[in-house]
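All protein chains but one are shown at their positions in the complex.
Right after this comes chain A.
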Amino acid sequence: MLARYLPLLQCYGNIMGRTTIIARPLLASNFSTNRTTSQDANASAQSEGRREEQDSSSKEDDVKFKIFNAALPLVHQLGWTKECLEAGAESIGLSKSSHGIFEHGGTSFVHFFHRNCNKELRKIAKDEQIESAKSDELTKVHQLLEQRLQMILPYLPQWPQAMALMARPHSSLDSYKLLYELADDICFFAGDRSLNATWYTKRAAVAGLYITGELSLVQDKSANCDESWRMLARRIDDLRKVEEFGGSCSRQQEILKDIAQSSLTLIRNLTGMQSYQRNSR
């Protein structure tokens, strides 16, 4: 598990030790790294362990899952609400009060749905062995993103309500956590093992792609939501182009370093601080 947090420590080291932090090639080496280190095996084993703890269930979780499954088909009539959970519970013979198991009603319902979808995605990634497939990282990310976005298709008419529930301030922390977990899983199963700042930028990019995909699907009027899938493919292509452009990291680092130094000099000139240096020499 610790291996997943190595990039964070690495970044701190960089901030403390280097002065040209601005020169870090953030966008450049996105998705292009094929670095394999001895920590790979460790990282994958430990990360799998962490998520799999969550994936194993108890009797309580079973009942919660049963109520959830029974309530899902009723979302079309009743929406993501407490009433839907009540109806679902009644349909499997439990008391209406079982909705209390989902503490915040509709919001907890949507939250559970997201967690369940993420769990399904992990299962799909493992079953189809996406990690060990021959294609490149971006293609795998595309594949996993599409799979995950397709999970909300059956509930598309009521999805705006679900998005609104998760966007509320008191559920915002949970939303961020879910989005982070999703982005982390997708990057991990796409084969990302980076140990520097790209760890963060990749996950941020995937999170952004997911949100864009979701928003696009919600207002898509084309047949089979083709427009959204095409838009997603275009975004992935964009990322691929950025990766090609920023190919040589060290050259870009030099350029960025020069830009940073000259902007600093410009600012010093504008604010009159440069004159002190001139006079002191």
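One rule holds for everything that comes next: a contact is a pair of C-beta atoms (placed from the backbone, for glycine too) under 8 Å apart; a residue touches a chain by one contact, two chains touch by 3 or more; residues count from 1.
One rule holds for everything that comes next: contacts and distances are computed from a predicted model.
Participant: UniProt names the one chain left off this complex as which of "2-methoxy-6-polyprenyl-1,4-benzoquinol methylase, mitochondrial", "DNA 5'-3' helicase", "Vacuolar protein sorting-associated protein 51 homolog" or "Large ribosomal subunit protein mL44"?
Facilitator: Cross-referencing UniProt, the chain left out corresponds to "2-methoxy-6-polyprenyl-1,4-benzoquinol methylase, mitochondrial".
Participant: Among A:Gly93, A:Pro169 or A:Gly272, which residue is in touch with the absent chain?
Facilitator: The missing chain is touched by A:Gly93.
Participant: Contact with the hidden chain only, please: which chain A residues?
Facilitator: Chain A touches the chain not shown through residues 59-60, 63-64, 67, 89, 93-98, 100-101, 103.
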